[in-house]
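Below is one structure, written out as structure tokens; comments come after it.
The other protein chains are all here in position, but one chain of the complex has been omitted.
After this line comes chain A, so read on.
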Amino acid sequence: MTVMDQRGAYRPSPPPAWQPRTDPAPLLPDPEPYRVLGTEAAGQADPELLRTLYAHLVRGRRYNTQATALTKQGRLAVYPSSTGQEACEVAAALALKEQDWLFPSYRDTLAVVARGVDPVQALTLLRGDWHTGYDPREHRVAPLCTPLATQLPHAVGLAHAARLKGDDVVALAMVGDGGTSEGDFHEALNFAAVWQAPVVFLVQNNGFAISVPLAKQTAAPSLAHKAVGYGMPGRLVDGNDAAAVHEVLTEAVRHARAGGGPTLVEAITYRVDAHTNADDATRYRENAEVETWREHDPILLLERELTARGLIDEDGMRAAREDAEAMAADLRARMHQDPVLDPMDLFDHVYAEPTPQLREERAQLRAELEAEAEAGPAPRPEGALR
């Protein structure tokens, strides 16, 4: 009797002789990024979808310019603009169903807002009054993630858990080109493929990881090619073509929902603004390059298509701009109100029950605040530390 026999009913399946699980060819991305706008495929696109994408793009661009202005006014600590990348942001949010989850990185505020999160709450992290301004479960949006690629395994685990529970949930995780060099990117893709988890990975390849260009980031033919090594399909798409990104992501989400497992989508786009307001992009790239990409602007591409096909007129475009302007005005007004912070919040959410050590520190701060309140605002000596 073998040890396994003694154990009863449980039998591990015999290890299969090693063989390639799949013919890699169908997993390989097409050599050219997939496009819809300006091609024959555009004729198949749903006019209503194109108009919705357009409205979101215009809104997204305005959000980016407004948030950038808020950094100059000192209302935001930092803002990583996604100007030029709005098509990826919008498509990410619109490709998901209500029950699905989005795992954004710090540059993906537009996707978070397009998912229904209040624009002010989406900026909480960047404003600096707390780390996350919204309840992740309410909108099924994970907190904006600052470390690179570390949210990808979370997406895999959540999707895996949902499937174990029998729930119809897909997770879409967003990462930049720099993030694909991180170990967590590799581990997340590997786990997702082994578990056949219902996950879609969207790489926004915007050309630079702060200042480091893609050529110094990877030697792969494309980032989408990385999928093949994990045993999942890789898809390459024009990241400024909102209709194409939406179609590819929707198909990847459908594939995951149907039990087909994960997909890696690389969207080729460009970060028109600097990395953040703290970055000087002129040190690592030529203005001529930026101008070239401005001609391939996601709003321009879609506007051309809509106009050529008579799906929008000047009134329609003005309506989209006015809607975006109203959103920006509301955002501006609300962001100009000073947030009311409760310092005692520092201790309230470290553990379910504060440790005795935290209770002591809490009492210390409480006493400091009471002393401050009693003394009133003290004049600070010239040159004092603030």
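By definition in this document, contacts are C-beta pairs under 8 Å (C-beta built on N, C-alpha and C of every residue); 3 or more make two chains touch, one makes a residue touch a chain; residues count from 1.
We adopt the following convention: contacts and distances are computed from a predicted model.
Engineer: So one subunit is absent here. Using its UniProt record, which name fits best from "NADH:ubiquinone oxidoreductase, NADH-binding 51 kD subunit", "Ferrous iron transport protein A", "Amidohydrolase" or "3-methyl-2-oxobutanoate dehydrogenase (2-methylpropanoyl-transferring)"?
Structural biologist: "3-methyl-2-oxobutanoate dehydrogenase (2-methylpropanoyl-transferring)"
Engineer: In the full complex, which of A:R107, A:H154 or A:H255 touches the chain missing from this view?
Structural biologist: Touching the chain that is not displayed is residue A:H154.
Engineer: Which residue among A:D135, A:D168 or A:D313 touches the omitted chain?
Structural biologist: Considering the complete complex, A:D135 is the one touching the chain left out.
Engineer: For chain A, which positions touch the chain that isn't shown here?
Structural biologist: 7-10, 12, 130-132, 135-137, 142-143, 147, 150, 152-162, 164-165, 171, 183-184, 187-188, 190-191, 194, 345, 348-352, 355-357
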